[in-house]
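What follows is a single structure, written as structure tokens, with notes after it.
Left out: one protein chain. Kept in place: all the others.
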Amino acid sequence: MATLEELAGLVGGTVRGPDDVIVQRVAPIDVAGAGDITFVVSAKYLDKLQGSQASAVIVTPGVDTADMPAIVCSNPYLAFAKILTHLQIHRPEPKGVMDGAIVSASAALGEGVTIHPGCVVGENASIGDGTILYPGVIVYDDVVIGADCTVHAGVIIREGTILGSRVILQASAVIGSDGFGFAPDGSSYYKIPQVGIVVIEDDVEIGSATCVDRAALGVTRIKRGAKIDNLVQLAHNVEIGEDTILVSQVGIAGSTVIGNHCTFGGQAAAAGHLKVGDNVTIGGRGGVTNDVDANQVLSGLPVMPHKDWLRASMSFGKLPEMRKEIKKLKSQLEQLEMQLKEK
Amino acid sequence: MATLEELAGLVGGTVRGPDDVIVQRVAPIDVAGAGDITFVVSAKYLDKLQGSQASAVIVTPGVDTADMPAIVCSNPYLAFAKILTHLQIHRPEPKGVMDGAIVSASAALGEGVTIHPGCVVGENASIGDGTILYPGVIVYDDVVIGADCTVHAGVIIREGTILGSRVILQASAVIGSDGFGFAPDGSSYYKIPQVGIVVIEDDVEIGSATCVDRAALGVTRIKRGAKIDNLVQLAHNVEIGEDTILVSQVGIAGSTVIGNHCTFGGQAAAAGHLKVGDNVTIGGRGGVTNDVDANQVLSGLPVMPHKDWLRASMSFGKLPEMRKEIKKLKSQLEQLEMQLKEK
Partner (left out) sequence: MATLEELAGLVGGTVRGPDDVIVQRVAPIDVAGAGDITFVVSAKYLDKLQGSQASAVIVTPGVDTADMPAIVCSNPYLAFAKILTHLQIHRPEPKGVMDGAIVSASAALGEGVTIHPGCVVGENASIGDGTILYPGVIVYDDVVIGADCTVHAGVIIREGTILGSRVILQASAVIGSDGFGFAPDGSSYYKIPQVGIVVIEDDVEIGSATCVDRAALGVTRIKRGAKIDNLVQLAHNVEIGEDTILVSQVGIAGSTVIGNHCTFGGQAAAAGHLKVGDNVTIGGRGGVTNDVDANQVLSGLPVMPHKDWLRASMSFGKLPEMRKEIKKLKSQLEQLEMQLKEK
């Protein structure tokens, strides 16, 4: 619960209307009622504001909100996220090592940690201040976890992994599994030991059932602020740049390095041993098979400029017609040639 | 063990031959022996019936089964499933809260529940009559699970999730993880709290390692009877219609609504904020990038009518040849033009 004035201060906005309006919750415009603050990020939703029972709205400067009290700011979507966090997200009180958790005597636990039942923490592991392990998290030996991390149920963290601070691991993520490396040995395969580690830097979030393999030798690294969705595969020795976004079901093959501020759409992929520059966007299901320079938007398999891919895709269904046309042109041409000879 | 007469009654069929034949098990036609009932769903397997040692067979009316006792019914495949369930599937006796399970004192447990070792059930969670949690299931606070559900090992159910009755969750499914939502904040990203829930209605089955994200605000909903395979991604605020089938590795992006009786083939996907009508079939790896009207069969990326896609795909390999032909046509045309000028 907060006043409009407090919330405007929180998001660096200004209040239009009475600044002592009390806000209890954030709600989408369709369902917002008394005590709710809502937000308008697109002009097409402005109409809905008229009938709304919301107590307040977040808008950009210049948007007419009639009688409704408003917070005016440059980025209403960001303001919405911050106000929602402020009003409705409360980090649970620390509970220490709970009954039914098994923590090795040689593990080092910071202040204010919570380790839920069913967790197993290995030897010489280190858990930073304020970090929460939800039930059933398995931490192998020699893992280092920073401060204020949130590790959801069923996450597996293999030996030697290093996590920064404020890292969020969604349920059942697997960090530090063996990379997929085998040496052909005549007709069968010999396992190449995977003796490297995974380093996950500060403020990274990793989705459910996403797999980040440990390096063969050296480090698989996910840099500060990267956000990775569910069911993503990151192979050994991959490097993901700062503030890069990988949407669900993306796959990045071994040793490929993705730059900063990149975005890979759902089911996109990159082959191994490639470099992708900064600020590259790969469309959903794009397939990167060569190095990519910075500052591009690409799609397709293999990737090409997104606009070219869109146009080519629109022509794909015309292929059978094109073949017919070519055939027809051929026969017309032959006829013309005949006619010309006759003349 | 049952007589042919009992089994015919079970599936609404009639007996051909002696109705007191004893059936012990169901077996495929290749390996069926004495005491087994087998089934023929396609004429191409009829030959195999001759040499079979099976005690009985399930067929459609009009199929000649020679001397072999038979159950005659309109849908042998469904009858096979029902008989197999009757003969070979026995729900285990309830075992209560087993040693090594950790159940919060504030959780409400129905009659005849089984909670295996290694499960953790959070505060104010509610588990309906006859529901089984296999080992290592983690139920966060405030989860409601209906009656006669089967939750396999390693499943994670996040706070506030609501499950109907007779829901089956295969091993390691993750229900209610945070949706993937971030607001750009200058150069990095600010996490948008995901404060909605997941509702899974009656008779839904969800596959292993499938991830169903909680809504940002509101509800991610999987409607009655939907069947979802392994490794599927359902993003926040998605809605899946009744009796809709999503095959393995499908990905549905945020806020997309899929109608009733749809089928998505393996690795198919839909972008976010779309509507797909009822009775739509998307072929394997199809990619939905726009709204789709009801009653269609579509394939490709982006999707087009399946038949068009099949034809276009068959032409894809001809592209280099087509380019050569166009080049040749150009030069022939130029020659003709020259010749015409000369005349």
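Side notes on the structure shown:
Order as written gives the chain letters A and B; numbering starts at 1 within each chain.
Criterion: contacts are C-beta pairs under 8 Å (C-beta built on N, C-alpha and C of every residue); 3 or more make two chains touch, one makes a residue touch a chain.
Quick caveat: nothing in here was measured; it's all calculated off a predicted structure.
Taking the complete complex into account, B:Ala153 is the one of B:Leu46, B:Val63 or B:Ala153 that touches the chain left out.
One of A:Asn75, A:Thr220 or A:Gln249 touches the chain omitted from the figure, and that residue is A:Gln249.
When the omitted chain is restored, the residue from B:His273, B:Lys307 or B:Arg323 that touches it is B:Arg323.
Interface residues of subunit B facing the missing partner chain: 26-28, 31, 75, 77-78, 80-82, 84-85, 88-89, 99-100, 116-118, 134-136, 152-154, 168, 170-172, 203, 205, 207-209, 225, 227, 229-231, 242-243, 245, 247-249, 261, 266-267, 284-285, 313, 316-320, 322-323, 326, 329-330, 333, 336-337, 340, 343.
Of the residues in subunit A, those that touch the hidden partner chain are 102, 118, 120, 136, 138, 140, 154, 156, 158, 172, 174, 177-178, 180-185, 187-193, 195, 209, 211, 213, 217-218, 231, 233, 235, 249, 251, 253, 267, 269, 271, 287, 300-302, 304, 308-309, 311-312, 314-316, 318-319, 322, 325-326, 329, 332-333, 336, 339-340, 343.
Heads up, the rule we're going with is that only the chains that are shown with their structure count from here on.
Subunit A and subunit B, compared by their mean Cα positions, are separated by 26 Å.
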